[in-house]
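With one protein chain held back, the other chains of the complex are shown just where they sit.
Order of writing sets the chain letters: A, B, C, D, E, F, G, H and I. Residues in each chain are counted from 1.
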């Protein structure tokens, strides 16, 4: 069982993670264009079982003044490698970090997970919030 | 032929099944985000022929205060393994149980069944109810 | 060449076919839920060439008071095995029979045919009728 | 290089082509139903290079009083086999011929072409015309 | 490492690239029809690493008075072969060039890139600009 | 239930079926080349249930003096449409008919069937007979 | 957790299972032909966890004097539904039962299982035994 | 119906076709390496029906002193566009032409045809000839 | 950059890893049957870049006296999560551990890796060693 408890206090400090994200100037800020990044090599740790979880994180956003730099996005996602966190929580936390740093006009974060116990899950978070019918 | 009649009276008591479902606090209740669980290992028994049916159950929902816990969802679905129940009835009953326990803002339950007699069926139930044109 | 002319007068009596369809009570009539049946083993006969045609019939409907029983749907579709009828006509006739017996709130019947002369066709019929823009 | 110039004057007379299209009475004219024909064996000749082009033509339409007969549609499309004509022009010309003969309530003609010079193209023409936002 | 700096000043002069695009008269200007070109053999150079990037560029547009000629589109895209430019910038620059020369009624330019560092990206630019909800 | 008993005595006379097969001279008899025909529209009737079966028949053979003519092969296979016969028997009977008429140097007949009761079957017959290790 | 212990003593009596298998006379015993049955709806129970396992069983055999009857094969496989048995043991036990009843000239039994703990397994058993290099 | 009879006498003169094939020196004649060309845009005419046939021709060969030049191979295959010839005959004739001009150490010519009357065929010719068991 | 250097001395002690592997008695030791385990959630760390690598490990073996237990195989593979080791070395080391503990009659270990720098690799190790032609 992995020792995902290591440095738990520091890891739960989300600011510590998000400062890895680097940005660059939107090359076409007068347009509402869309950027999508597929990140199929995401892994974190299930807090209940201590076993690793594996998934794909997909960012789809309309940038405002800045865009996220790809290599820094990779380094940011790797910080979850030994982090104990549930599917629903990690997807919302990644959205919180993304919004705080990149400040997009619109964004979706989707996580798609490999099967556990014969079930597989997806989580989809959107900004701005979607009103229900 | 499987003896799916065993304990029929108790099985038809739906509260008995749904109490297997466990929940946890929605980690991001201020957002309308979406959770999807694919459960491809569902099996029940056809009440007419006594033969097993096989299908996939897909839950797609916007949680309100609570989310369903994955392992308990698996245990809940396994309770139908020796239950005699038709496609249309079991899909609606799963939705009833899900609504009663998880109380989501929005939910869809879809069942997709393997072929029987050269035909294969899907059932889709939505909450809140969809008005027709 | 198949003798699809046999009993032509009787076969053209559509009531003769549709009485094969059996129904059961909708287990959840207060909801507008959707049922889909894929029937990939349909065959009829081309009236022009006397050659068999092969296709898939897909029913998608919102039941009202009753649902169609699967085995009777199979027996009904088999009645077209030696029936001489064109793609467009058979798809509309199946919809007519389905509406007359099952009386759904909403229905689509789609037929998808294997290639003939290097071309392959699909026909889609909807109820209630779709107004054009 | 193919001699696609043969009988060019006659070939450019579009009425000459479209008179190959045969029709039959719509078996269900009170409904707005949809017919789709996939024709993956289309070939014409590039007027610039004299080389053959290969593509799929897809008709999707809501018939009014008449439907197009399949074998005549095949014979009509074969008339383009040695015809020198560009992607955009042939797709519009097929739509013109189809509208003139079949007079549908609604129609789409789509052509999908195999790669040339590492690029592959699709053309989509709709009737009635689509207003732009 | 490729010498993508060669003639950088000239390459950054976008007019120099776009004059490669040739056009022809729209054969059906009274219709709003759609043309799509898939260009899966695009390559440019990452300005940060000097390494080649590979992607597919997809043009989808409604022509106004003129259409883009396919071979010239290929030659235009090849001009980026040794050009140092980021994903987001090149997709917007291709749209700028396309709008300037082809003046379409509507257009989308999408780029889909092969994986780098385990991540793969898509960029979608639309004209006219899409208002956000 | 289909009346597959009709003319049973005549149908069981296999010579009656195989005389539908027409042949033409092998255009290259000095070579051992291979011909393969895929026939995905085969249907016969299950003698036990009276229900139709659906499958694909695949012929792979090295012709000797003659080849089978395609249209006659289609007409021959259609003769099984209302014939009551099991998977294993029909595959062997088709091989017997093929060997008797076409006299190939080498042949394989394979049948692949759609699911029945959740199981699907393939039968493979070879000529000359395959010795077992 | 399923009560797979029920009637354990009787279930472990393999003769009790295999007597469900029915056979019929090989219609072509002078040939070495091959029969393949795919059974994608197999389920048993893991003896360690009490959780259901799901898999596909594939029989490939050269019959000698008799063939296995399909419906009885289905009923036989259903007997494992509540049986506690490991992947490796059940595949070998199915081969033992098959050999004892059907006495084929040659046979392969393959089981392919859905993922457990992120791993998925296949087991392949052959008769007669395969000598190792 | 296409006038494939035009210049029949000249077309049947196979030398007239094969002289379109151009060759270049094998760049590595001391090795037995393999070259494969997939040609998915082949079309000829059925001599019986006058209707076009469509297929893919695949060349796989070990060159000796020379290799076939790709553009000339394309021009050679286009010569069959209006040629009336059966599947089996055209595949053998292409092999004859290829052997006569390219003189390879080893060669396979395979043709794969689109469906006609619900059946689709492949022809495989090999050089040197394959002895039968 | 991950701190994969942690406990490097202990991690390089391969015995420390392999003692996680648990075994059970081969249920059918008189047969040479085959077991295959697909493990698509493998991750280790590149010693050169400190970046995580992701791959699938596939075990295919003929057991002798014992079989590997699945859950222990999972725990064993997880030990490489923070281990710095190259593709070729880790595949051979896993084979060494597997042979030392499971002592199979025959075994293959294959690793398939996700792309790095636009290239993706597979490594295949076999036991007993394969003599080269």
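The criterion applied here is as follows: a residue touches a chain if its C-beta (ideal position, glycine included) is under 8 Å from a C-beta of that chain, and two chains touch if they have at least 3 such contacts.
Bear in mind the structure is a predicted one, so any value in this text is a computation, not a measurement.
If you put the hidden chain back, the residue from I:56, I:72 or I:121 that touches it is I:121.
Taking the complete complex into account, I:92 is the one of I:72, I:92 or I:106 that touches the chain left out.
Residue H:67 is the one among H:67, H:90, H:109 or H:125 that touches the chain not shown. The missing chain lies against subunit H, touching residues 24, 26-28, 30-41, 62-63, 67, 70-71, 73-74, 105-106, 128. Take subunit D: the residues that touch the chain left off the picture are 51, 54, 114-118. Contact residues of subunit E toward the unshown chain are 2, 40-41, 43, 51-52, 54, 78, 81-82, 114.
As a working rule, only the chains that are shown with their structure count from here on.
Across A-E and B-F, the chain pair carrying more C-beta contacts is A-E. The set of subunit C residues touching two or more other chains comprises 40-41, 51, 54, 114, 116-118.
Of all possible chain pairs, those that touch are A-B, A-E, A-G, A-I, B-C, B-F, B-G, C-D, C-F, C-H, D-E, D-H, E-I, F-G, F-H, G-I.
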